[in-house]
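All protein chains but one are shown in place.
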Amino acid sequence: MAGKAFKSFLPLFDRVLVERFTQETVTKGGIMLPEKAQGKVLQATVVAVGEGSKGKNGDLQPVSVNVGEKVLLPEYGGTKVVLEDKEYFLFRDGDILGKYVN
Amino acid sequence: MAGKAFKSFLPLFDRVLVERFTQETVTKGGIMLPEKAQGKVLQATVVAVGEGSKGKNGDLQPVSVNVGEKVLLPEYGGTKVVLEDKEYFLFRDGDILGKYVN
Amino acid sequence: MAGKAFKSFLPLFDRVLVERFTQETVTKGGIMLPEKAQGKVLQATVVAVGEGSKGKNGDLQPVSVNVGEKVLLPEYGGTKVVLEDKEYFLFRDGDILGKYVN
Amino acid sequence: MAGKAFKSFLPLFDRVLVERFTQETVTKGGIMLPEKAQGKVLQATVVAVGEGSKGKNGDLQPVSVNVGEKVLLPEYGGTKVVLEDKEYFLFRDGDILGKYVN
Amino acid sequence: MAGKAFKSFLPLFDRVLVERFTQETVTKGGIMLPEKAQGKVLQATVVAVGEGSKGKNGDLQPVSVNVGEKVLLPEYGGTKVVLEDKEYFLFRDGDILGKYVN
Amino acid sequence: MAGKAFKSFLPLFDRVLVERFTQETVTKGGIMLPEKAQGKVLQATVVAVGEGSKGKNGDLQPVSVNVGEKVLLPEYGGTKVVLEDKEYFLFRDGDILGKYVN
Partner (left out) sequence: MAGKAFKSFLPLFDRVLVERFTQETVTKGGIMLPEKAQGKVLQATVVAVGEGSKGKNGDLQPVSVNVGEKVLLPEYGGTKVVLEDKEYFLFRDGDILGKYVN
């Protein structure tokens, strides 16, 4: 698998491009959340993946998530990337905490 | 063993998802413990495990704990993960101090 | 591939020489952007590449971008290189975030 | 040797569980030692051992001390573990300074 | 290639001895440059090379520049070496940014 | 060579137990040296050695000094060990500067 591009953007090495879920602005009880109370959204969808990185014995290790999967991001880190005026974030495969499987 | 998910959440690499034991609020002698005196609970149950990490020679090394086992957590570290409104914690396999075996 | 020079300059090892896109001084709506508001240009074209670096098992690993490709640079880092009075920048292959593929 | 548990607690990887010798409260000449003058006890007995850690070439390296051996602990480090209301300490095998052999 | 000495001085391992180009004291337009405005000269000629360094798998890796080649030095680093009252500079092969090829 | 104990104390891994030479309190000219002027004694005799440490390829590398040899210690470092009320010092094999050979 030689990595998958998104909007013609291909992450390099073991980088993964994700789109964060949209921010919840209303609590389950229907109460409007002020901006400050809206924490960072840590769930996201994978939109593009690099081809992976060279392991300790020189073999290519593909990234461990696939395009379309839902993932849980760490609190910190990530590089913002704007594609066609929309915000995405680049993370290293190893920094992604986990993924949601059905 | 390709890792085990919990509530459809699968930790990545050598991460382990645990649920801390419930906090003791009463001493053995029956005295109510004020919140401050209730230290952090360091015992926990493993609820999900990643598939493991690549060892120095490139082989996959599964994590050393299994779902359902009781473990002893370090004082510090761990990442909070909320699943269905409940708190769980992600630790690296190597940071878990030990496990309780019968 | 033994690396590709540009204006007779050959980067060494896994370094990549890039030319940043020209700075947008007018917004899409046609409004002049004051200097301060013009952020750093992070898109660039690869103009020269080193031959690559030795991997963990001693094999030569070529760089992962080619001359002519469009790439996304990190916010920080890079070494300025002036060739024939024009500014270029040297980055390590591993620091380039991604590339634009058609 | 897959590690040895103690009071059903099994240290993980190359961790070693020890019980410090009891504190000397009286000098050889029979004089009571005030608490402050009683330094930390650095001699201890090994009560449980992990299975060891993966060496650089991937083989499992068992820990270098056995249950029941007397060891000399470093001045600092170690993690307190309470089992059945008694204090024990976890050290990495590599941090234990030496052992007493007959 | 067992390294090449210069004025009987042989750099060790992967060190490279260079002589910086002479400082431009007059601008192209013929204006005298005050000392302060004369930046550090980053172009240099290789005058001696060490035999190289041992790679990760133990093989000898010769340096990537040859005596007589023109190179681009990093802004910082380098050790001054005076040979027969003239200033030269020692750099590690890996720190040299690039070389000028015809 | 599985390491050599001293007063039933066996250093672990690549640790070496040494006894410092006695402090010179009188100069060669016969003048009494005040305590402050008596520098730290850096010469010592090896009294016990660990079995060594695992090298990069997993083989056991014995320590490079033997019991009974005279060695030169570094200015700093070393862990004090009291055996039968006498002071000894533990050093890592790699930190010992040299040894005196006849």
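Labels A, B, C, D, E and F are assigned to the chains in the order they are written; within every chain, residues are numbered from 1.
Following the convention adopted for this analysis, a contact is a pair of C-beta atoms (placed from the backbone, for glycine too) under 8 Å apart; a residue touches a chain by one contact, two chains touch by 3 or more.
Predicted model, so just to flag it, every value in this text is computed and none were measured.
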item	value
Chain not shown, touching residues in chain F	55-57, 59, 61, 64-65, 72, 74-75, 94, 96-102
Positions on chain E contacted by the hidden chain, ascending	5, 8-13, 15, 17, 48, 50, 54, 56-58, 79, 81, 90
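Following the convention adopted for this analysis, only the chains that are shown with their structure count from here on.
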item	value
Shared interface partners, meaning chains that touch chain D and chain F	none
Relative orientation of copies chain C and chain D, as a Cα rotation angle in degrees, nearest 5	155
Shared interface numbering between chain D and chain B [over half = same, under half = different]	different
Chain centre separation (chain A, chain E; CA means) in Å	44
Rounded Å distance, chain C centre to chain E centre (Cα mean)	24
Set of chain E residues in contact with two or more other chains	none
Graph class of chain-chain contacts, one of line, ring, star, complete, other	line
